[in-house]
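A protein chain is absent from this complex, but the other protein chains hold their places.
After this line comes subunit A, so read on.
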Amino acid sequence: MASATTYKDRQLLAVIGDEDSVTGLLLAGIGHVTEGAGGQRNFLVVDAKTETSQIEQAFQNFTQERKDIAVLLINQHVAERIRHSLDSFADPFPAVLEIPSKDHPYDPEKDSVLKRVRRLFGE
């Protein structure tokens, strides 16, 4: 169970997505770069050239290593590429949220959480 310490210091949102989504969310003010040398960004821009391993690594970094992220937003078409990691990730923190992108309309059928909802209610 989530104890108080695991989420009290989680304040930030992180995003993995295409350039437009990231730009928009950064404009909203979620962007954060950790202080000091080699400051880590809490966002990753994915385009056609980005390797899947890179996305995977960013996902692991945001979900496992960094302890200050409360919500991870990820574009659904990007999520599709690392679907197995997403499906196997079941911790309550950080909350992984699939969001639609401009070019890829949102499809509730693919969402990991909604899939579980459907399975639970036997649809």
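Note that in this section contacts are C-beta pairs under 8 Å (C-beta built on N, C-alpha and C of every residue); 3 or more make two chains touch, one makes a residue touch a chain; residues count from 1.
Simple rule for what comes next: contacts and distances are computed from a predicted model.
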Listed names "V-type proton ATPase subunit D", "Bacterial surface antigen (D15) domain-containing protein", "SKP1-like protein" or "Isocitrate dehydrogenase [NAD] subunit, mitochondrial", with the criterion being the UniProt name of the chain not displayed: "V-type proton ATPase subunit D"
From A:A58, A:L73 or A:L86, residue that would touch the chain that is not displayed: A:L73
Residue ranges of subunit A at the interface with the undisplayed chain: 1-2, 4, 7-8, 10-13, 19-33, 41-43, 45, 70-71, 73, 90-93, 95-97, 99-102, 105-106, 108, 111, 113-114, 116-117, 120-121
